[in-house]
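In this view, the complex is presented without one of its protein chains, the others remaining in place.
So, chain A:
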């Protein structure tokens, strides 16, 4: 009798313990959401698009602008980290840290955007109005367009991921598309974005209708679709929300967000951008890895070329350094993605290519006048196109422009001496080549 009782008691204890074990072993983090319940209501939908902007900051804070500058004649390597030396020498190994981090960062952004595009339409929350839903979706389409555009101009045609990665099976069988297919995807997303996005008179740090149009103008320029480029550039230039600010330095002077900006990603003391650190000398607390070249310094200091754009540099002698990113004490420099000045130069180039030389010169001179530089002396089509190229180099000396301009105009050989066209594209990261059966490396790497 006694034993049967105790056996029953033991069995009961085991049953109780094993069921409680299951609960006892359930642990959940307090700083993350389960994937299944990530986007479920208005609040998480908003948080998800904010997270997508955060990812965009991830690659625009430092790596992408570096890829557009140190690779050219404007900026030279002055530090110790060999990944920057490799970029400066345009001898980029497949595991170059900067190209890998940009590539990875862009696809992280795309995965966030894909998640928003897929899950936000499914949210059924009265607090999420149709207008807000459209805004969120428009922003996601815009960010995805920008991300694929940034991939295409750096790496060529890439693998198009249009669904969020819920598990690894969604990756299977997606091969690299052509450059044209990638740009087509960018265009498709921009058309969506332009429809869905709102427009107001002040927002410059989130995507708006004009932002989508501005990127579209740039896309058409890259695709040599001059009339479209001109037309979309005009739509943005004609928006009174934007103007060329004077003096030149005011757009990169705190508190930022000037009328110059079509899109700038904002930072704060809680969300820092310490890109200045790569530009400033160690006596100012920086690393001084990125240094303006002697040639650029001479041009900026030439009143007929640089004009007031000489405010992009400071220091003297061998310690001349770039100050576009200058919030050394707060680390709050914006990432400058699209400025209205670019739209003028896009239109100038598009017009010049269409042989509308007077209008082209007018656009170019608008930029020169703002920098207190005399009007261009170029009169022929080819001279004007060259003048626009030179103007781009000065106007966007420390932004992600010159490298991509020289590659798109196929001038990287002539200007930078990189005659092997294979090196006009960055390599696909080493670890992707190892882990992805569907990817092919760019030729020459």
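Following the convention adopted for this analysis, a residue touches a chain if its C-beta (ideal position, glycine included) is under 8 Å from a C-beta of that chain, and two chains touch if they have at least 3 such contacts; residues count from 1.
Note that in this section contacts and distances are computed from a predicted model.
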Chain excluded from display, named as in UniProt, from "Amino acid ABC transporter permease", "ATP synthase subunit b", "TonB-dependent receptor" or "DNA-binding transcriptional regulator, PadR family": "TonB-dependent receptor"
Residue of A:115, A:365 or A:409 touching the missing chain in the full complex: A:115
Cross-chain touch to the chain not pictured, restricted to A:289, A:311, A:376 or A:409, is A:289
Which residues does chain A use to touch the chain missing from this display? 13, 16-17, 20-21, 23-36, 38, 44, 46-55, 57, 78-83, 85-86, 89-91, 93-97, 100, 103-104, 107-108, 110-112, 114-115, 158-159, 161, 164-168, 171, 174, 205-206, 265-266, 268-271, 276-277, 280-289, 328-331, 417, 427, 429-432, 434-436, 438-439, 444-445
